[in-house]
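A protein chain is absent from this complex, but the other protein chains hold their places.
Then we have chain A:
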């Protein structure tokens, strides 16, 4: 079927900020889709609030609107642009829900906008539990016994009928938010009530638990001509019961016979046909390990995380083809972009094994509940490819970058705990399983504990067995070869052989045991392909041919995690493009299946590999690039720089020595002193005693943190000696290799700058001012461009310092500096000699292609030649706000209070003519409901009470009702502000938690007390707010920002004789 000629303009809705359950995979899908539509000659209008994406680059769509993804704003865009059609299936659940809202509100009909691809009716049939079940019954496809409940009473009735355990799934929520397995009444009450609250339609599905079944996914595609294919099937190593986003997944399925494979394939195709999907779709099924009995678990009628994984696992670009299907093209008339010679209407076949392992944020959230269930908790994932399962698994393990290079535990555990950790799945289960085998536990026993298929367990047991073989055959070349074929890292072998990693590497080189690279080609080599997409393995034939062109290697940033998000992938992609522009061959090494950078069409060559020194060196040994760029891959890449240089690899851009001068505390201090730039007093402590001495010397409060970390990990502000000692004992392990940095904590305004330097000129695209004072991690604070409160002198000082620092540190490429303005003076907090989180935001609003420029400078160009100069770029018109987005609702037991440790998972942009309007958009886009009236609940720490009075008064003046706990209320009363007292948690009912639960407050403001007792109360208040979807502000600065918005949008209503309170 030819493509549609009757439409010209297509609106694409993005997925908004990165949150757990909806991450970078939608940037990858959305970017592909927009480009595919443009390729077909359509005009593409994009709405997405996420500035950190490639998708929102102006060259990806014809018009890019970075507006909040709400009915209000998207309707505005539609009314203005009048697109002919809308494509809603590429923006995750957010895009889909928004399209449904737009249709229901009549906006689409009003503006004559057609929905492309899968029709709304089909979407609803797949998403609405009742309709879906009805359809499955009609098709004769089995679904687990279940009931839709709208109340706890209905839940009781269901459980009475079928008994525990039951699975709860709230309708229309991201990543299964609020779901879980209940084995008793208490859990039922807990999970069902919160699930009902979280579901936008107040409905939950209660389902007979089929925990222990194999969980199998099919990624399927269908076109309007009813051609339907399976792109990939995948098997979750973890049986049903763990969210697939949190499961270790392999592709293709490993333990299914052809009959089982076809049984589930037929079911998937029947379903996609019955739904009338036009595009991509994900079908999740559960298969009894002891019979042909299966159940359909769920269907996602859109591109998803799994489709991104399937695309990377097979090479088959699902989103691109889904977009083309949406405009009428059919699978049999499109070419398979990988081979270029065969058609897209076929089923990819793999000749390798793919393993995906999720990356969890538990290293940052130590208090979080690490138990895995139906609620997704992972922030990102890694993928690895191998010719054996063992190789694929071990490569994935070391791709995680958790400082683990093998299936081994970091800590000793006793047998009882080991068993418990295997029985109750957590993120580290595979490591515990390996340990169990080391202790002689049998495969049967571990299977009984975990219900993981013996196939996978045997493979892990084989890995463990081979550790002993290695230990018994030190230096044996045949054993070494076999170990490499099994995917053992040099680090792991070195440990067995009691030698240094480098020695193993040398032995291997001498024995010619080095990997070859095989191509991912969708067809198992049946057809010739030219896809430059490779993975390493230890076999005979190498397919990655080195070209005579000079090449440059860019290191990616690995899995998305808190502190190192999609922003770094954005910069990586731009760097790759710039390298190509500069005439070099661009080679990227990365292992994140979700991102744009690992789309094989971006670079000249993609190596899907772990980012460890060993794996990176293999690529470099083969490719012999002119150098490696480490500035764009976040701390992942920076951390490899020293070892790469030690092995004779040229680091392009800022030299290793200068990188170290920025990162090494003492060298940095010396540089600053030389340059005459002030910084908060601070020193490096190598022992606990030293830490105490330093803190006393510089005076409390102090900021403490381990050196060389990203995202403020384990960083804390401490106010007295006891707190410092507690920190040194519990948060870090201080030793001469791992010192702790101690700085004076200056309570001032934080300012952030990104700049590009070529060693001679230093160009500064812009200065950003933070709303929250220093002490809140820069990634978690609201940033504003241009600065709203800085004087010209201060700005000049910042510019001067930036230039001096760039030159003094001999930066060639990007640098990011954080300043604090304290008592009228500017101090440097830190310098990052690399791309930062704010690069995409600043690039977009200032129109300076920062990563591109930096790359060209790194490759030897001068800023002047590129049309840039030394100094600050003239400020852009308008005001731009970058607001953080958190995923707290998905992480139980995590304290949401903001501090030096970064907690946000994503960000949004708000842009408009005035600060208040931009801020409004930023807050709305970040998911905060701003209500013009209501009640605010205040529980303020003593140290902040004075400051809170003004905030309370302003809330009162715009008509908000004030609720406060006793102490805070008293302060407010003394200031003549009317307030209603709410009982504290222990002092009676209804207490503060009831107020939150019953929705009596629309905003909660809670500031952190450093006393331990009230801290736990505060914690419960904050969690209660999160779980009930009420904005909870823990910084008074954020509260003031919100007030600014409220005041701007509120008309005051004062009676004629009434005076404003306090005036």
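As a working rule, a residue touches a chain if its C-beta (ideal position, glycine included) is under 8 Å from a C-beta of that chain, and two chains touch if they have at least 3 such contacts; residues count from 1.
The rule we apply is simple: contacts and distances are computed from a predicted model.
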{"item": "Name of the absent chain as recorded in UniProt (options \"Dihydroorotate dehydrogenase\", \"Molybdopterin cofactor-binding domain-containing protein\", \"Carbamoyl phosphate synthase small chain\" or \"Multicomponent Na+:H+ antiporter subunit C\")", "value": "\"Carbamoyl phosphate synthase small chain\""}
{"item": "Full-complex contact with the absent chain, from A:343, A:719, A:869 or A:933", "value": "A:343"}
{"item": "From A:183, A:257 or A:442, residue that would touch the chain that is not displayed", "value": "A:257"}
{"item": "Residue of A:142, A:276, A:289 or A:759 touching the missing chain in the full complex", "value": "A:289"}
{"item": "Residue among A:160, A:411, A:541 or A:823 that touches the chain left out of view", "value": "A:541"}
{"item": "Per the touch definition above, residue among A:28, A:172, A:218 or A:352 touching the missing chain", "value": "A:352"}
{"item": "Residue, one of A:518, A:945 or A:1022, that touches the chain absent here", "value": "A:518"}
{"item": "Missing-chain contacts mapped onto chain A", "value": "225-227, 229-230, 252-259, 261-262, 265-266, 269, 289-291, 331-332, 341-343, 345-353, 387-389, 453-455, 458, 518, 523-528, 539-541, 543"}
